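Would you mind keeping the following structure in view while I ask a few things?
Up next is chain A:
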Amino acid sequence: MEIVFAGFGGQGVLTAGLITAEMALENGKNVTWMPAYGPTMRGGKAYSVVKYADGIIGGPDMEEIDILVAMNEPSLEYAAYLKEGGLIIANTNNVSEDAPIDSKFRVIRIPCLTLAQKAQNPKAANIVAIGAMIKACGLFPEEQAKAVLRQIFVDKGKEKYTAMNEAAFMEGYQAV
Partner candidate 1 sequence: MRKMWKGNHAIAEAAMRAGCQFYAGYPITPQTEVSEYLSYRMPELGRRFLQAENEMAAVYMIFGAYACGMRSMTSSSGPGFSLKQEGIAYLCANNYPAVLVNVQRWGPGLGTLDSSQTDYLRDTRGGGNGDYRVIVYAPNSIQETVDLMYNAFDVAEKYRNPVEILSEAALGQMMEPVEFPPFKERTEDLGWTFDGTDRPHGRIDNPQKPDALRAKVAAITANEQRWENYRVEDADYVFVAFGLPSRTCRNAVDQLREQGVKVGLIRPITVWPFPYKAFEEIPDTVKGVISVESTDAGQLIEDVALAVKKMCPGNVPVYGLFSGQKIPKTKEIVAFFGGVRSGETKEVF
Partner candidate 2 sequence: MAVLKKTPTMVSIPNHFCPGCGHGILNRLIAEVIEEKGYEKKTIMTLGVGCSCNMNASWNGDKIQCAHGRGAATATGVKIARPDLLSIAYQGDGDAYVIGLAETLNAAYRNEPITVFVINNNNFAMTGGQMSWTTMPGQVTTTSVHGRDPALTGMPIRVPEFAATFPDVAYVARGSVHSAKEINRLRGYVKNAIEAQLNGEGYALVEVLCQCPTNWGMSVEKSIKWMEEEVAPYYTLGELKGRRK
C-alpha cells in the first residue's frame, strides 16, 4: 500500500503520514514513512509518503501510489504517480470542484477544513482526511485506528487533544 499526503506546509501532511504509519505498524505491517524535505519543500509544498506491506518494502519514495490525499490543488500533480484505478481524496476547501482529474482515477471530494471546524478542531483537517481514507478503503478497523490516534497524542503529552482529534477523525469517517 502506497499513500501520499500532499499539501501546503502547515496542513499537517507530514503528521498525517506519521499517524497512518503508526496505524499500519499497529496492524502488524512493515512500514516506511518518508517526508519531502529541503528543496522539494520550497514554495511551501510538502508531502509525505507512507508505504506498508506484509513483506519487505522497496524504496521509500513515491513509485506507484494507491491513494493520493490532495489537501490543495497543486498536489494533484502527484497523480502522475497514481496507479490506474487509484484513489484521490481531494480537500474541496483547497481543491476547486472543476480541477482537472483524469477519469481513470476514483475521486472522493470532501471539505476537510469545514468538517474539522465542525468538530471544533480547525487544525485537524489532516485527521479528517485520514478518517475519510480509512473508511473509503477499509484500511484498518475503526476502533484500532482510533486507539492508535489516541495513543500518539498521549505519547506526545497532548492528552487534552485526544477527544477533539477523535471527533475530527469521525467527521471524516462518516463523510464517505
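Regarding candidate selection, all candidates are chains of the complex that A comes from, given by their letters.
Everything below uses one rule, namely that a contact is a pair of C-beta atoms (placed from the backbone, for glycine too) under 8 Å apart; a residue touches a chain by one contact, two chains touch by 3 or more; residues count from 1.
Please read these numbers as outputs of a predicted model, since none were measured by experiment.
Trainee: Using the contact rule from the top, which of the candidates 1 or 2 touches chain A in this complex?
Mentor: Among 1 or 2, contact with chain A goes to 1.
Trainee: Using the touch definition up top, name the residues of chain A that touch candidate 1 in the complex.
Mentor: Touch list, chain A to candidate 1: 18, 21-22, 25, 30-35, 37-39, 56-61, 63-64.
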